[in-house]
Structure formats: structure tokens, C-alpha cells
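The complex appears here minus one protein chain, its other protein chains still in place.
A and B are the chain letters, set down in written order, and residue numbers restart from 1 in every chain.
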Amino acid sequence: MAFTSWEFLLLTAGAAVVYYLLHRHTQWPVLLAASLIFYAAGGLGAMVWLFAIAAVTWGAGLVLERMNDARKALSKGDKAGQQRIKRRKKAVVAVTAVLCFGLVYVMKYWNTTVALFPAAVERVLPRWDFLMPLGLSFFTFQSVGYVIDVYRSKYAAQRNPAKYLLFVSFFPQMVQGPIGRYDALAPQLLAQRSVDWRMVDRGIQLAMWGYFKKMVIADRAAVVVNTVIGENCPYGGAVIFVGILAYSVQLYCDFSGGIDITRGVAQIFGIDMAENFLRPIFATSLADYWRRWHVSLGHWMRDYLFYPLSLSKPFAKLGKWGRHHLGGLPGKILATSAATFVVYLVIGIWHGVNFRYFVYGIWNGSLITISMLMEHRFLAWKQALHINDKSRGYHFFTMARTWLIVLFGRYIGSSPRLLVALSLMATTILHPVPSQLWDGTLLNLGITGTDWAIIGLGTAVVLAVETFQERGGKVRETLERQNGFVQWLAIAVPLIVILLLGVFRAGYISSSFIYGQY
Amino acid sequence: MKEKIIQIMSEICPGVDFATETALIDDGLVDSLDIVNIVTELMDVFDVEINVEDLLPENFNSVDAIAQLIEQLQE
Partner (left out) sequence: MQPKRWFLMFCATAAALVLALMAFNYVTDPFGAFGDRFFQWFSYDETNNPRVAKVSYLQQHHDQYDSYVIGCSSSSSLPTEALNELYDASFYNMIMYGADMADCEKIANYLLDNYQVKNLVLNIEISDGASYNTESDPLTYGLHHLEDPDLSAFTYYTRYLLANPRYGYAKLQSLETDTILPQSFDVFDEETGTYDKRVRDVEPIGNLETYLAAYSDFTTLDQSGTVGLYQTENCMKSVAAIRDACAAKGVNFVVVTAPIYGAYFNKYQPGSVENFYTQLAQVTPYWDFSCSSLSWEPRYFYDATHFRNCVGEMMVARMAGDDSVWMPDDFGVYVTADNVSDHLAGSLTAQPMDAAENSAQVPILMYHHIVEEDDGSGSVTVDLFRAQMDALLDAGYTTVSLQELADYVNRGGDLPEKPVAITFDDGYASNYELAYPILRERNMKATIFVIGVSVGKDTYKDTDHAMTPHFSYEQAAEMAASGLISIQSHTYDMHQWAPYESGDQVRENILPLPGESETDYVAALTEDFTTSRDLLEAATGGPVTALAFPTGLYTTLTSAVLRDLGVEVTLSTNPGVNTVVRGLPQSLCAMLRIGVDSETTVEALLASLQP
């Protein structure tokens, strides 16, 4: 059930009505029912995996809590007992993580991995041909995060399996996250509330904004990307660069638009979910970019992979070695850099088992390490060149520098293979053929001039709104202060735009095409 | 101890006024990479063991908070 289907709107509206009609009673089962309907619409078979992940992590939570209690019951002096329980807890977390991520791996990548082996081996290895469950990696990350938090005694485990299942399966976040935290999300899901119209309105507005970005902008840009980026690209570098720009616009508008729909729908139910995008266009460094892009994944990686990894014994040893043998700043950041590489490699592999994602991970890790190493030198340069790093110009320079670095990464992200990415990069620089920008080539990429104008205008609107937000503006609050007519316009215009330019963008076949010129 | 901490932090994150800032994490002046670099350095210098569970924003928002954390761990 896609966000863009009538069924999703009907499910949301129907669930919301029932949810608020029950405001004197327990409401969360309504959310669970809606979530299960949503998930069942994607295929009953896939539900098995949802239940499997939920069951494993719910059980692990209970076991860990019992161990936590046992550990508390031990006297402080019983070091051996403490250590024993700690080892057991670690074992539980490890088994859970292996089971969960093992499933994700097998589901997403087993067949790709099998294909990497020589044909003789490939024939012997069984293939895994189950339907990939919707949102599998998102709810797996979310559930494993919960298990680790219980391991760290951050909060008590959830004993009610139905309530826990709701936390794992809450329907608006099923498709693409954001990856929620139990302590932030579960209390909201399980709360009892009567309708807060303000919250409902803002949820609707946020969802409309998401639909606008997704259906009006991203779906158009996608056509260009599919035409331009790929094997044997026939276009010159300038057009390829336009394709990469279109890919960036598509990626951002599609992903952040989807998240806005998710958060908007959640707000209709009175639930506030964490932001997942913090206007990455304004990032001033690659590290800053990763803080603003897909925030919930970044935080998950930080809390559950980066921190434990960099404070682990092997990395501590590596750090000591670095301080002794390298000395200075490089020695001090050696362990952290190594952990950074691991994190970006994991993020890369999470995107897909492909050599290009490996390179993508190295690329991000290297740049961030280099910038850490160079931080002092940059400061010295800035002083030597009398650059005022608080000035607007410098700020813009850092943004533009980040865009270039990110765009470079986009070549890798958008191409089917690393070689393709490299050849596209080479063409961009060596054979730009800028004349293709105005000789009509752009109008033969699958979309019309009007579509280009809509992408351009739409992107401009997104940038304007984000600039306003970046300066601390609150869009919805500002709107609420306007007079009734303006507020009505802010309903009617977006609805018409989404309907005509989004919903009805595709799915029209001109009669001359239907008839096929017989 | 605070001066030592400030010295460690300034080396890792140049250009931040650690003596007066009280929202280092919340304002994004120090990010997760810096934290880990600082933590490993602190563990080395003060010979304490800082756990993942201790890596909370409230423990690293200011030099005072860090000093408090270290004192607590040294006990």
C-alpha cells in the first residue's frame, strides 16, 4: 500500500476517525489494527518476517530485563557474578543482532552474494526467493535498538507483546522509517488522547508538503535520472551533471517527502516523530551533512555502532598504539577514524552489496578523517588569508564545497556499477558538450519543458521554505497567523497542485499513442 | 582538572570557547566523532573507564559536566 494510493488515505482517515471516537477507551489497538491492515495489504507472507523480528526482539528484551534484575540482586562485591551476567547479556544481544541482521542480509542480499561465487559453487548454494518484506531493515534497526537499550538498562522492557508489536509495526513509518526510539515513541503510541485539532491540522499540512515534494518534484526528476544515468549513457557531461542534480533533487524530495508524510500522518494521531532531515542543503561540511541527512539512521549508527565500537577493547588498544607510535593528532584520532570507516562501510553495505557502496563508504570515511586532521591547518589558513569565517561569503563557500563533495558521492550512488560511475565522472569533466543544455536535448529526456519548469519552480519553493526554516522561521505557525482567505489559499493551491501536477502527472496515454498510428 | 580537560578538548575541537559554553552537544559544537576522541583521550589521561552508557549529552555539554563525570568515575 503506497503512500500515494487512495487506499492509504482511506486507511489513515478511517483509522483516525475510529481512533478519536474511542478517546474515552484504550486507543492503541486501533493503531495496531491499522498497522496490520497496512502490512497485510503488502502480502500476508511478508507478515511472517515482521512477527518473527518482533517476537525475537520482544523475547530478548524480557530475557535481558530478567538478567538486569538478577545483576541488581547481586551484591556489589560479587565481581565474578557481575561479569558472568554481563557476558550472558552480551551473548543475548549478540544472538539477537545476528538473527535479526542475518535475516535482513539474507532477504536483501543472499541472492546477490550467491551470484558472486564461481558458477560451480553458486549451483550448490540454495537461493532465497522469499518476498522482501516492506520496511524490513527499518523495523529491524528499530527493534535491535530497543534490545540494546534494554541491555544498557536505559528503560524497562515491554511485557505486552501486542503493545510491543505496535512499536515495531506502526504503519506510517513502515516504508522508510524514520527509525524510532522506544523511549520516545512507545509512550506516545500507547497514550490515550482526545482530538487535538491543531495537531491534526499540522499533520495534514506536513503530509501535503510531503506529497508535494514526492509526487510533484521527485517523480518528475526520476524520469530524467532513469533516462540519463546508466550503462552506455549517450549524453555529454553537462547533461550528465544535470542528471546528477536531478538525482539529488529526486533523492531528497522523495525521501524527505516520504518522511514528511510519515510524520504528518503520525501527527494526525497526535504522535510526534523525530525529524529525519535537517535541511541538508545548508550543511557546511560532510560531517555536518551526515548530521542533517537521514538523522535517525545516523543516530542509530552513532549510539549502537560507533560508540560501542570506538570504546571497545580492540579499538582502545589501537588508540594506545597510535598514541605511542604516531603521536600528535593523527595518533589521537586513529581509533576514531578506524571506527568511522567501519560505520560508513556498514552504511554503504546497507545500501546494497556492491563494490561501489564499499567505495562510497571509503570515500565518506576518508573525507571525514582528512577534515579532522586538517582542522587546525584550516584554522591557520583562514587566519593567514584573513578570512572571516563568520561572514556570509565564507558560509556560502563551505556550503558549496559540501555540495560538490556530496554530488561527487551521488555519481556513485546513482550508477548501477562503480565503473559506470567513474565513466560518468570522466565524461562530465572531459566531454561536457555544454551545447546539449540548450539544443533541445533536455526536452528529450522523457519530460517536457513544462515538467522542467515544474521541477525548477518546485525546487525553488522547497529551497525558499527551507531557508525560512533555517533562519528559525516556523512555516505552519506563521501560516496560522494569516487571515482566513490566505489560510484557505494555503489549502486549495497545494491540493490543486498535488492533484493536477502530482496525482495526475502520469497515467495519461494520448489517443494517438493508444491508437498506435494504425 | 578543568584546565587539563579544556586543553584536551581545544586540541581536538579548535575554535570553541570551552570555558564558557554550556551546551556543547545540544548546539552541535562538538559532534560524536569529537566526543569519542575526547573520551578516549580522557580515559588515557585520567585513567578511568567511560562506558557507552555514559555517552549522554548531559555528561558532555560543558567542561563542568565532564569534570563531574570523571570525578564520579574515579571514585
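The rule is simple: a contact is a pair of C-beta atoms (placed from the backbone, for glycine too) under 8 Å apart; a residue touches a chain by one contact, two chains touch by 3 or more.
Just so it is clear, the structure is predicted and the values come from calculations on it, not from any experiment.
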Displayed chains contacting the withheld chain: A
Missing-partner contacts on chain A, residue numbers: 196-198, 200-201, 204, 480, 484, 487-488, 491-492, 495-496, 499-500, 504, 507-512, 514-515, 517-518
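One rule holds for everything that comes next: only the chains that are shown with their structure count from here on.
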Length of the line joining the C-alpha centres of chain A and chain B, rounded to whole Å: 29
Of chain B, residues touching chain A in the complex: 11-15, 28, 31-33, 36-37, 39-41, 43-44, 50-53, 55
Chain B contact footprint on chain A (complex, rising order): 152-154, 287, 291, 302-303, 306-308, 310-311, 316, 319-320, 323, 329, 332-333, 335-336, 339-340, 368, 372, 375-376, 379
